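With one protein chain held back, the other chains of the complex are shown just where they sit.
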Amino acid sequence: MPGSMRALRKTAPRAGAELVEIPVPEPGEGEVLIRVHAASICGTDLNIYDCNEWAQKRISRLPMTGGHEVAGAGEARVTEVHHLEPGAFVAAETHIACGRCTTCRTGRAHICENLRILGIDVEGAFAEYLVIPAGNAWVVGEGIHADAASIMEPFGNAVHAAFGTSGGEDIATNAVAVIGCGPIGLFAVSIARSLGAWKVIAVEPNDHRRAMAGSMGADLLVDPGGVDPVEAVMEATNGSGAEVVLEMSGNAGAIGQGTRMLARGGRMSLLGLPDGPVSLDLNDQVIFKEARLQGITGREMFRTWQQTTTLLSTGRVDVAPVITHRFPMERFEEAFATTASGRSGKVILLLEE
Amino acid sequence: MPGSMRALRKTAPRAGAELVEIPVPEPGEGEVLIRVHAASICGTDLNIYDCNEWAQKRISRLPMTGGHEVAGAGEARVTEVHHLEPGAFVAAETHIACGRCTTCRTGRAHICENLRILGIDVEGAFAEYLVIPAGNAWVVGEGIHADAASIMEPFGNAVHAAFGTSGGEDIATNAVAVIGCGPIGLFAVSIARSLGAWKVIAVEPNDHRRAMAGSMGADLLVDPGGVDPVEAVMEATNGSGAEVVLEMSGNAGAIGQGTRMLARGGRMSLLGLPDGPVSLDLNDQVIFKEARLQGITGREMFRTWQQTTTLLSTGRVDVAPVITHRFPMERFEEAFATTASGRSGKVILLLEE
Amino acid sequence: MPGSMRALRKTAPRAGAELVEIPVPEPGEGEVLIRVHAASICGTDLNIYDCNEWAQKRISRLPMTGGHEVAGAGEARVTEVHHLEPGAFVAAETHIACGRCTTCRTGRAHICENLRILGIDVEGAFAEYLVIPAGNAWVVGEGIHADAASIMEPFGNAVHAAFGTSGGEDIATNAVAVIGCGPIGLFAVSIARSLGAWKVIAVEPNDHRRAMAGSMGADLLVDPGGVDPVEAVMEATNGSGAEVVLEMSGNAGAIGQGTRMLARGGRMSLLGLPDGPVSLDLNDQVIFKEARLQGITGREMFRTWQQTTTLLSTGRVDVAPVITHRFPMERFEEAFATTASGRSGKVILLLEE
Partner (left out) sequence: MPGSMRALRKTAPRAGAELVEIPVPEPGEGEVLIRVHAASICGTDLNIYDCNEWAQKRISRLPMTGGHEVAGAGEARVTEVHHLEPGAFVAAETHIACGRCTTCRTGRAHICENLRILGIDVEGAFAEYLVIPAGNAWVVGEGIHADAASIMEPFGNAVHAAFGTSGGEDIATNAVAVIGCGPIGLFAVSIARSLGAWKVIAVEPNDHRRAMAGSMGADLLVDPGGVDPVEAVMEATNGSGAEVVLEMSGNAGAIGQGTRMLARGGRMSLLGLPDGPVSLDLNDQVIFKEARLQGITGREMFRTWQQTTTLLSTGRVDVAPVITHRFPMERFEEAFATTASGRSGKVILLLEE
């Protein structure tokens, strides 16, 4: 193992990042060193790269390596409980939980009270090597391409949103609307289709992404710039509305539309992060309809990972159309520009040569 | 049976009501005539009595008899499926469902797409006789005082809010905050106590009602005019927050506070009706916490009624402290004034002499 | 409408049935007269036809028209709640519930305490006309062939077994074993596939039926006469077992195997009816594994019917391979012989000429 490695680091509170040579990190007790194969770029990474308002507040120390969607090979045997074999190819759960707070101890580590996140609170994945707690390493298994393994993390977001916090039995045979078709929304379209939805309705203003939603199995594509998405969903559902709405856009107006397209007794998973407070018509759209709004973050550890593995390894869901670009690490500027372009799906940085 | 009866009717779109003599209604096919024993006054009745803005929009025909919280004796045998015996003492479910829409046919008649409500859409209960669909009559059974039977309907609201739409297993051993301690909130306090809550925290600015919440079993009384209710709940729960919030106030600010006092993974039942749109911090209070917000309306037909019957008939919950006033029908003006005073619990009109 | 009709009736407690001319029945209050288009033959019908031990005990009056899987056109407008239009093409829910017992009133009419069943307790469907409660008529809707509509009832059994009593979210991404591949088992195979199961494993000794299970989408076909089905399931699931077992055989030995092939924390839906008591290893197969066994009967009224409609009308499930034979009514002997042959799927009697 080399003593140093290349890492894409944020060195100052301004836009951009630097590809620098730093020491390979040392795993501590209960940790594992990963030889990173690929890391994909998430909207959060773009926010940090651009150093937007949110990033300026949220990122507390510099320099810092970004990136959290990652897969690679474990470098050594982890001898304690997790028994990772040397060379095991793993993807990383990016929520690093404390393991001792109430939510952790009651099986909900993904909403840990002391949560730290890879690439935001601790050194991230845009580097040749990465250290994570051994328990955060998920063995990828057969049937999932190494390049695609890094997207298990955002795919898991979509899986968790689809199953929701009440089980997800409401997807099958019901109408499902997906609002916002970035990569997670696109994954959600295909997952809802795979779980037996009656109709999957994709709502997305970007023509390119809306077309991708069609490739991923949406039955109806709605351009909210052209038609009223609430009317479109009502029409497609004989006036009943969608039993499930998966909100991936974080757009305040779209969230309100989501509540209005929801059927009586329906469920909306909220995953997209709005910029500020959101005004909702609770009376008519939530209370009288007995609608349920559920916050969704991260992935259930590790039920969601198991579901993700099954969906991807069996080919029930094919994510190939979503993975639109691959770049070697040194072309990171192009990779971020492509991610920002609105004409890409998922963009992957390849860390191994 | 007499040919005519006294009824408290709204005759014109202005404040007040008139006690008039009108014909006793005739039950149609599948309906039952009830000799009304008592009817209690709800906030909605007060809104209609006062002819406020909401009532002016919502009440579509006049003259109209108000009232929907009611109990009395069935006057005749209903020969078809329901087999009510003559003289059976019943309370009325006030949600009159169509029975044929999707929500009705899938066991959720209380959110029927064609819902009509007693005393709002059809002739109500402030009268000596009342006609309701036989299926809406719930035999009160032993152990519940005739005067108290009319409050089974609002008590059922509180039961439904407490159990929520996911089962209600989260009440037992957990912290429960009840926001707003009008009669339904007061019932909710006692129900949460009866279902094994760890701590029941009542949030209510009105001193009189807050004291009543203490009588109903609240462990902690919080005056939101004096202290920050979010801080009070956090302090009482070792910083975790309440796993369950039962929102009975309809106050926009209080709803926001409700989300902030909610524990990670917690559940808020929304029953109180706000005046307009409500602005919520979805990111920090819903999404990152994976909180669940559930609209609650009416009562599950008729699971909630069975639960209500058990809680009341066994004395698990004693509603006597909440029933503060009884008036004969002709003193209706005093009854409505008392309801509006903020110094009463539930006010009951006695229709039988 | 003619005054008399042909009906296939059991006239004496011995094998067989007679095609006789009897008066067209008169619908009572709340009932609807159906012009029967097609009725399919169920194992129960065969038991009654053969007059086996069970039938001798269960059938309490003769003469009696058998049959309960049925679809046809409503002959008149039903003016009360259900608003069936004249000529509406409907399938019949065969569980006739009392509507007033505790289970009915709490939304579980399919396990009514006073349940009567079409073709067993009341006059059945092997006749040109049939009377059922209007509430038991389900409008078939577009996309389902008239000949296939009669199988919505047994298909609904399979849907209800798959979703189970806890929601059915455990089908998606999990291994599902279906034991017994008569028509309901075959339907279950395709439903599990449609709901996103990881692997669907069909266990069936009859070669013909096992091959049909392959056509319906089973990933693995197991002949319990040739291999140990428990071992086969364990091998196919990396030693974990099936998270869901759908028991359709009613075979005591197979039920025991079902518990042994069940994964830790797994769920077994029991639908097949064993001949007598069944001996189970509760310690190792239920308690230490925290397995859940659920009895399944009938269909949720009418959530299951809606799910059934969606699955069939959208083509998510294609039942055509299961419907192997159609006979006109007068060839009923051939139809029953075919059903008994073990070389058929579903056999349909066509009642209209």
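Brief remarks on what is shown
Note that the chains take the letters A, B and C in the order they are written out, and that residue 1 is the start of every chain.
By definition in this document, a contact is a pair of C-beta atoms (placed from the backbone, for glycine too) under 8 Å apart; a residue touches a chain by one contact, two chains touch by 3 or more.
Everything numeric here is computed off the predicted structure, so don't read it as measured data.
Among C:4, C:56, C:102 or C:341, the one in contact with the hidden chain is C:102. Although one chain is not drawn, the whole complex shows that of B:65, B:269, B:307 or B:339 it is B:307 that touches it.
Note on the undisplayed chain: of the listed residues C:21, C:113, C:235 or C:330, the one touching it is C:113.
Contact with the chain that does not appear here is found for just one residue of B:15, B:62, B:172 or B:320, B:172.
Touching the omitted chain from subunit A are residues 29-30, 80-83, 98-100, 102, 105-107, 135, 300-303, 305-306. In the full complex, subunit B touches the omitted chain through residues 163, 166-169, 171-174, 194-196, 198, 306-307, 310-311, 314, 316. In the full complex, subunit C contacts the hidden chain through residues 102-103, 108, 110-111, 113, 165-166, 240, 255, 264-265, 270-271, 273-274, 277-283, 286-297.
Definition applied: only the chains that are shown with their structure count from here on.
For subunit C, the set of residues touching two or more other chains reads 306.
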